[in-house]
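This report refers to the structure that appears directly beneath it.
Left out: one protein chain. Kept in place: all the others.
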Amino acid sequence: MTHRFRRGLDIAMDGTPEQVLARGNAVETVAVFGGDYPRMRTEVLVAPGDDVARGDPLIRDRKHPEIMITAPASGRIATVEIGPRRHLSMLSINCSGNSARSFSRPQAPTRDSVASLCQACGLWSGFVERPFGRIPAPDAAPDAIFVTAMESAPLSADAAVVIRFRRKLFHAGLRAVRYLTDGKVFVCQGPVADLVEAGTPVRVERFAGAHPVGLPGTHIDRLYPVERGGTVWQIHYQDVIALGSVMSEGVLPETRVVALAGPGVQRPRLIEAPEGAALDDLLRGELLGGQMRVVSGSPLSGSEASHLRRGDHQISVLRRARPRKPARRRWPGHATEPRPAPVVPTLALGRSLGPDLPVVPLIRALSAGDVETADRLGCRALLEEDLALATYAAGGAQDFGMLLRRALDMLEQQP
Amino acid sequence: MAGSRHRFFTPLIDENPVTLQILGICSALAVTTSMTTALTMSAALTAVLMAASGLISALRNHMPKSIRLILQITIIASLVIITDLVLQAYAFDISKRLSIFVSLVVTNCLVLGRAETFAMHNPPGPSILDGLGNALGYSLILMIVGFVRELLGRGTLFGFTVLPSVEDGGWFQPLGVMLLAPSAFVILGLLIWAIRAWRPAQVEANEYPLTARAEG
Partner (left out) sequence: MIRGLWTPDTVGWLLVAAGAPVAVAMILDQGPDGLIRLALGLAVVAAWQSLFRFNMGVMPAPASAITALAVAVMAPHEVPLWQIGFAVSFGAVVGELIFGGWGRNFLNASAVALSFLSLSVPNADFVAGDAGLALAVVPGAIMLALTGILPISILAAFATALWVAAMALGLTPQILAAPGTLVFAVVFLVADPVASAATPLGRWVQGALAGAFTAFLMTGTSVPQAVVFAALLAGLFAPLVDQGIIALHLRWRRVRHARP
């Protein structure tokens, strides 16, 4: 059935990508960032100078040693930077060759064999568990799994186009995902022709409306809300495609499809690029002149980065505005720190949330640090990405995503 | 002597019964429309509080614990009735304007509070001093609130014209809101605020400190 999403905001931007797939520039380095796995206690399994094939394990989780993060491309380890508390900060690979580790596919797949395969090939980290937004524990079983087969963020790729290119692999991936839960597997797609062939053991739901209609938070809220109990996992369709590749061909795919777009790009379009690709390499010869900000992820929720970050499937090149003077600077010669800017409810803010929660009271509770009220109002239904549009609508005076993360961390530690 | 000086002076500001413990505010807003009534009320309360503290302290070792509240209230009520009768005899007008509020000193938490927390555990001398200190702390607040309300609400102090009002051919337009009960709350609130700005030790901890702005 089609769910009409009546809230949301259309954000008009220059440089929307043409939905055609092109081969991107050759990439010389790829990188993996520990910051993309904030809860993992990382143990680095390689050293600079080691040669790795695509799919070789790079990092594992000390708490759950079966969960691996694997190499996105073959080559030689260039740098391993360890940050505070021995947490990996960045690991980079100089790409060369095209060797790939092949994974043995389970002959008669079961929940456990598919889960071990996901953990070994690095795709386990593509699952995000709600509430709280963590990589699931290796033995966890969710009540439902949501496959996000649509995008609504500004400048994003059309999921339908990408999935049609990788139809077989997508279906192989869906059949694998099916083993991981006894509950339903939802495939949430846009208001287009079915992306899933009849007979696939999943439930297809269509969503139509403005951003954030394509965020998994919006879908989960409509179909299986979890703020009062239960857990669901969400996974991006490109991770499903990658899983399909491992299931049917035994190797991780060489590339992902990435939308290269924004007002600073000459030919906004979809390109193929490996995960973790250096953005300098991808953008060589693609930019217009002038001062630009290169953002991994959507213009709303992404961050300025040197490499494509885990889970990001778009590169947004934005014009760098004149350096803003800090809106709330200290006045000279006085010690009192200014208070953070208040939340002013406007129509846009009221429409900015996917889940059907009382937006303004919730955001006020978060910004006041009132975790108890935020919990009562349903903040467990949200992850950082769900509040990116609210942050935008409120003019960026406060980063609601960061405030939400703080509240979720506190709630997660309570029994 | 340092102890008794401390006992006398701390209730004036640092542990003021009205602004810190928020006791006795009911009468504080009822009788402060003019300074005359406020002063009379202060005097009545001072008399009752000192006498009650002294008496209860003297009897403290003879009171059975189980019925001490009844006894305390009986003592206080007797003193209040005497005070009320004295007022009716010698200051009938003011007594009428204070109406029921003198009798209600019985229920003023301040009196029973001092009896229960201090007089029951200390000899009569310090108890009387404690009663006096607290009564003066209460009186100080009453006088300040009364001063603001009468001056701005009528343009007078103790009934004498200070700011000639428009009705009497002067320039002063009285601020009528000052004669209404809510204004006493507001003045009391501002007063508490001022005291806490001056003596930050009285400020309660902030339950929800605002976090600094996010980076980026």
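In this document, chain identifiers A and B correspond to the written order of the chains, with residue numbering beginning at 1 in each.
Definition applied: a residue touches a chain if its C-beta (ideal position, glycine included) is under 8 Å from a C-beta of that chain, and two chains touch if they have at least 3 such contacts.
This structure is a prediction, so every number in the text was calculated from the model and none was measured.
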Which residue, A:P106, A:P191, A:P338 or A:G369, contacts the hidden chain when the whole complex is considered?
A:P338
Which of A:V114, A:V258 or A:L349 touches the chain that is not shown?
A:L349
Determine and list the chain B residues touching the chain excluded from the picture.
171, 173-178, 180, 186, 193, 210
If the hidden chain were put back, which residues of chain A would touch it?
11, 13, 224-225, 228, 230, 293, 295, 297-304, 316, 318, 327-328, 331, 334, 336-339, 341-350, 356, 358, 360-361, 364, 376-378, 391-397
